[in-house]
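Structure below; questions to follow.
In this view, the complex is presented without one of its protein chains, the others remaining in place.
Chain naming follows the written order as A and B, and within any one chain the residues start at number 1.
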Amino acid sequence: MALMNIFEGLASLFFVLLFAPLFAGLVNKQKAMMTGRVGAPVWQPYYDLFKLFRKETIRAKSASFISGLSPAINFAAVIIAASMLPVCNAHPLISFKGDIILFAYILGTARFFQILAAMDIGSSFEGMGASREASFAIFVEPIFFFTLGSIAFITGFTSISDIYRSIAMDRMSYTVFIVVCSISFFILAVTECSRMPVDDPNTHLELTMIHEVMILDNSGQDLFFYQYSGNIKLLIYIVLETAFYYPLGAGLTAVGVTIFALNILFVSFVLAGVETVTSRFKLKDMPHYLLFAAAIGILNLLIFTFNK
Amino acid sequence: MENVLSILFCLSLLYLALTSRVKHCVNVLQAQGIILAVINTLPLFHHFTLGEIILPAALLGIKGVLIPFYIRKIITDLDIKDPIEPTIQQFTFIMLVITLMSAVFVASGILAKSTEINIIPFASGFSAIITGILVIIFRKKLLVHVMGFLAMENGIFLFGSAIAFKLPVIIELGMLLDIFVVVFLMGIALNKISTTLSGFEAAQLRRLKD
Partner (left out) sequence: MAIIFSLTGLILASGAACWFVKDLKAQYFISLFAAGAHLLFSFALFTGICAPQLAFLSLDPLSRLFLIVVSNVYFWVVLVSYQYLKQSTAKGSGKKYYFIFLNVYLLANSAAILSNNFAMYWVVSEMTTLSVAPLIYYLRDEESLEAMWKYLFLVSVGIAAVFIGIIFLALSATGTVVEGKQLFFTDFIRHAALLNPVWLKASFIFIFVGMSTKIGIAPMHSADVDATSTSPGPIAALMSGSLRVTALVGLMRILQIVRGTSVYEFARFIMIIGGLLSIFTAFVFIFRVRNYKRLFAYSSVEHLGLIVLGVATGGLAFIGAMYHIVYNSINKVVIFFCAGSINQKYGTVDSEKVSSLLENMPWTGWIFMFSFLAISAVPPFGIFFSELKVFEGMLFSNRPWVLFAVLFFMLFIFINMGRVVLQMLYKKDENSKVVKERERVNITHAVSLILLVMLIALALFTPNVLKSTIIDIAKDFGAAS
């Protein structure tokens, strides 16, 4: 049985690593179609990554060893986080009591090193991006802990897979609770992955960029690692988002996997839709938006605590 | 079901505190009015009487249709522009709303131990009252003050529905009518203020003092 669990875990990890660029491509394709363009094929991120991997890595003269270390750490951290995911309700590779904390801070480490690397080169633009990324991170963390944490608080589980397993939509108020959680988690995902209302992944104006500006000076394999881990991170959050709806029938059967796939497709559709209809917020309004998500989480926790 | 609707009501309050668009505020109020009407319809599913459908119908008519329509008309007539400016930092404002809301929930949780109350509608209603007051205190536009007042009234209605006492329909209708007339008079006053004082911000009302 333990062997089976390890196998499931490896399969999930493999799934995330394999399909992460595809998901990004899927979102971009739908977005293009919604705005009336043909758009790049869904495989485009694979081509991009392959192209970057072959290219020569050039580092700035002022760069220290951190710039070299950061992409690898980023990639490793993201892979560790991915191996904790309950993909399609399977047993994750890494799962122990309290791994929700590890999950949050392993991604935090990745961000930390990216910020360090961005400042390491000494370019003012990248420093600006780093400061923005750091300040948003302050608002993002409460959202994570108030949504997942509130479920953990209620059920008493502290491992991500156990938390998601404990979700059951048997009561009306609990269902509402989960739906509200998923909304605030969606906002979290959008922020963490630098998607539309918060950050425009396609922008090329340094002054308005947040995430993209930090990797301006990277090239070749460094950029490959950054991009690839960015794609993986997006899929990680999307899987966590869909995981709220596992009680709808996702599981390791043929039907379950189909439902899971449909779930993911639906979220990609929503993400593309949101990116199409919204415009980027002003930087100064961003904390309000994030605080709103945190407020939903807090409210949710309060309501559920008193409704038990 | 009442709880679910109350949660929705709470979310709408958060949005009211957050948004900087005047039109969105009206939409929130409209949604709140409809939620209130639905909440008041719920008991009718168990026990239907023709007399009791008057109140939800009036709620829907006045809070869900008439008042939003009237406020939208004021917005168009006076050409009130976005954004809604707060007098303090928007961030502080939202933090204040969240903190007070949490306090309300915790307090009503404690109170529910001694008295039989339906916590979620009770706390949501009270949160609406507090949010309304905060909106009135910390916003510059007078029209937004009116909306804060309306949110407060909505909260009171929700609050009242959490408590087991029945008022005669005629009195409830009287309340609704009162609220509508208040908004109507405030609308007229706003109209006059915008022509005679050329502006709709609280800062323009500085003539009367000692």
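List of remarks:
In this section, a residue touches a chain if its C-beta (ideal position, glycine included) is under 8 Å from a C-beta of that chain, and two chains touch if they have at least 3 such contacts.
Remember, predicted model here, so these are calculated numbers, not experimental data.
The shown chains contacted by the absent chain are B, with contact judged over the whole complex. Listed for chain B, the residues touching the missing chain in the whole complex are 111, 114-117, 129, 133, 136, 142, 145, 149, 152-153, 156, 159-160, 163-168, 171, 174-175, 178, 181-182, 185-186, 189, 192-193, 196-197, 205, 207-208, 210.
Methods note: only the chains that are shown with their structure count from here on.
Taken together, the chain A residues at the contact with chain B in this complex read 172-173, 176, 180, 285, 287-289, 291-292, 294-296, 298-299, 302-303, 305-307. For chain B in complex with chain A, the residues that touch the partner chain are 1, 3-4, 7, 10-11, 14-15, 18, 20, 90-91, 94-95, 97-98, 101-102, 105-106, 108-109, 112, 119-120, 123.
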